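Every protein chain except one is present and positioned as in the full complex.
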Amino acid sequence: MDYKRILKEITIELKDHVSTGAVTNTIPELAKVDPKKFGMHLTTINGANYAVGDSQDRFSIQSISKALTVALAFSFSGEKIWKRVGVEPSGTAFNSLIQLEYEKGIPRNPFINSGAIVIADMLVSCLENPKEDFLRFIRVISGNPEITFNLAVAQSEKDTRFRNAALANFLKSFGNIENDVDEVLDFYFHQCSIEMNCCELANAFFFFANEGKTREGKAILTASQVKRLNAIMQTCGFYDESGEFTYKVGLPGKSGIGGGIVALYPKEFVVATWSPKLNKKGNSELGMHALELLTTKTEMSIF
Amino acid sequence: MDYKRILKEITIELKDHVSTGAVTNTIPELAKVDPKKFGMHLTTINGANYAVGDSQDRFSIQSISKALTVALAFSFSGEKIWKRVGVEPSGTAFNSLIQLEYEKGIPRNPFINSGAIVIADMLVSCLENPKEDFLRFIRVISGNPEITFNLAVAQSEKDTRFRNAALANFLKSFGNIENDVDEVLDFYFHQCSIEMNCCELANAFFFFANEGKTREGKAILTASQVKRLNAIMQTCGFYDESGEFTYKVGLPGKSGIGGGIVALYPKEFVVATWSPKLNKKGNSELGMHALELLTTKTEMSIF
Amino acid sequence: MDYKRILKEITIELKDHVSTGAVTNTIPELAKVDPKKFGMHLTTINGANYAVGDSQDRFSIQSISKALTVALAFSFSGEKIWKRVGVEPSGTAFNSLIQLEYEKGIPRNPFINSGAIVIADMLVSCLENPKEDFLRFIRVISGNPEITFNLAVAQSEKDTRFRNAALANFLKSFGNIENDVDEVLDFYFHQCSIEMNCCELANAFFFFANEGKTREGKAILTASQVKRLNAIMQTCGFYDESGEFTYKVGLPGKSGIGGGIVALYPKEFVVATWSPKLNKKGNSELGMHALELLTTKTEMSIF
Partner (left out) sequence: MDYKRILKEITIELKDHVSTGAVTNTIPELAKVDPKKFGMHLTTINGANYAVGDSQDRFSIQSISKALTVALAFSFSGEKIWKRVGVEPSGTAFNSLIQLEYEKGIPRNPFINSGAIVIADMLVSCLENPKEDFLRFIRVISGNPEITFNLAVAQSEKDTRFRNAALANFLKSFGNIENDVDEVLDFYFHQCSIEMNCCELANAFFFFANEGKTREGKAILTASQVKRLNAIMQTCGFYDESGEFTYKVGLPGKSGIGGGIVALYPKEFVVATWSPKLNKKGNSELGMHALELLTTKTEMSIF
């Protein structure tokens, strides 16, 4: 597959795309980013790399981190994590409290905020130094010791934490948070504040496409386990637009309100895009479009 | 009207009532109360008093305090308080977050928890020393300088605050809390922890039945204003059982999970009951029954 | 009380009211009415009559009929009707299906459409000739043999029945409709199509204010029973604006999308208003305002 040519074509075609989206305004620190940025990086399972645009600019991975925390929790605790969080798409916004009330404190999946907060609580319980240990995990899977938190972003999230604080307290009222609410939120805001560029992001997700093994060959999860997490990314990875992403792109993936998206074709490639303007459902408008062009041009969707 | 005889008859008839309710378990400190207690006190507008049972035992007034905070906020700010909280029955449980999400942070009425928390926030904004000033207000309307907070109960509510903390943070995320969430909750837990006996409670609500004037003649609100608050008590005073209470008893009133109920017939009487066992909707089972007997025997419902 | 002067004052003050409402467009036949019409008629318990404006023009009583069908069903079956319909305000729009799903087919009260359809089903079961018998009942309570259905309106409702057909079938799926869905809807559309003028409407509701007896002295319900129905009108009579009406007007009443409102002060008076322009919640804008002026000027709200 001539990925080089295809990424170039995509870049050209995206220039004609009239964007209606906007940079997130939920976290002041993220609102400062240049809305015109666009980067894309594709890594094949054989190690070939293709990049276009601002692929070397770091951005806030935000909710993309949810796929990494659930992987770490899954590696520690296995299937029993599903007793406290489900694997079903939610049919509502990422930060909705409604369904949580009907389902008595069991979040529908680990990729809506409530589910990710429960996963964060699990990690706070089982990691000795939660933030440091998680950072070490990220550095291992990405093979990059430089990746770190953006403390200003973490603080900015803390300052505007009220919706997430509502979710965490609500979960606690149902008995689905073990630790102190503030401690869990502190971990959660830090995990979301991690910064990577498209290249680093594609590397960090390499093990999802490589039967559980990192680029360096380190086994993080079993082949069966990554299949299962890929499945959840497919049905739940894009908030209340997961069906649309699956329909148009046809790859498992995860998005973040920083404008990043990572998607993967098992045993073939991992691809990361970044463009800060979000559509109404909170996903990167240009990123989704770029990935739709990618699977259309390559005819490589998993379906 | 021979209230003395009627209250005696009610006491006798209640003995045959097989209770299926239970003392609240949401606040550990309240769970300690003797479930067999029953008291009732009726004060006529002319100052006559009638009492039966444990009418001199103090109990935690809990949500009954919501009628008093809204009265105080109304006296300070008038009709503009309805910009931040509605006057419609909710159709859901007292601590539900669902409707709040649909209605974007405007609580349906001041008697569900979210609405009372918004009222608490208003008082924290306009009172110099919120807790002290509110206590002074209670002492004025009840004509009793001994009424005070139960600090153990307030602490117990704080220790198990998660549902209310979820509501307060959720409200704050919609911009409907001005002050610090913890400060507002601290005020709210204190207001709920006030203790009175049936006699004191009837006195405290005297001004609602007396065109806005306390037993001592002090004007708290105008005649028109207390009519309006009585109206809200009628439609919203008993959580998701307000319709049932209106249907069976036919008086405006307010209940609390401490087992207290206060109800009133404008220009005629105020009556308070106390029995700690609650029905499924969270209202005192025996209290509701006692008041139904009262309006049946006296034929004095407002309808 | 100088009702004559007060009604005159109200008429004058309403002229300054800038209306933002609109005539209903849900039933084509009703959309034809002159939006500028306004009538008001007050009947005292002693038989004095006061009228202003278009009080002799007949209009479609629509949902006001729900108070009359529930009275008839109550007279036949007593308290057991509440096994199939509740007495709680709904907290949602009059034609919502949502709550019905959560509450498994038991409508919250008899004044939302689903509840009225269940009541209609009861009448279809217990009346020999449902439509004729109901008409006879209306003629008896109003003392007027001329009152009848508007068949064009009934047909217009049938032609645009889909929301009500959804409700009726939904109720049937839960087992809360005994008869054929179409037969029940046919009865329901006819009951809504009844036409009265303000004077006739006030007479028809006379027994609600007169301890269950019509103007001619015929007992329809007991004094206790009309108190209970008045209570439901208070908490549920104005769709999702019942709290607001109670707050502002302070009388039990019932509205219809034809622009009519009837309200009453027990043992004092019945008052009917008509103005076709509805506010967003579906209640007559001018009618509500006229009644607010009435209780402000007379200081006669039940609270």
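Order as written gives the chain letters A, B and C; numbering starts at 1 within each chain.
Please note the rule applied: contacts are C-beta pairs under 8 Å (C-beta built on N, C-alpha and C of every residue); 3 or more make two chains touch, one makes a residue touch a chain.
Computed from a predicted structure; not experimentally measured.
Taking the full assembly into account, the omitted chain touches A, C. Here the missing chain is touched by one residue of A:19, A:75 or A:92, and it is A:92. Although one chain is not drawn, the whole complex shows that of A:9, A:29, A:183 or A:244 it is A:244 that touches it.
In the complete complex, the residue from C:4, C:163, C:218 or C:267 that touches the missing chain is C:163.
In the full complex, subunit A touches the hidden chain at residues 86-92, 99, 108-109, 223-224, 226-228, 230-232, 234-236, 240-244, 246-248, 250, 252, 266, 296, 299, 301-303.
Considering the complete assembly, subunit C touches the hidden chain via residues 96-98, 101-102, 161-163, 165-167, 169-170, 172-173, 181.
Operating definition for what follows: only the chains that are shown with their structure count from here on.
With chains as nodes and touching pairs as edges, the resulting graph is an open line. Between the two copies, subunit B and subunit C, the Cα superposition rotates by 180°, quoted to the nearest 5.
Separating the CA-averaged centres of subunit A and subunit B is a span of 47 Å. Once the centre of each chain is set as its mean CA position, subunit B and subunit C turn out to be 32 Å apart.
Taking each chain's centre as the average of its CA atoms, subunit A and subunit C sit 54 Å apart. Annotation for subunit B: no residues touch 2 or more other chains.
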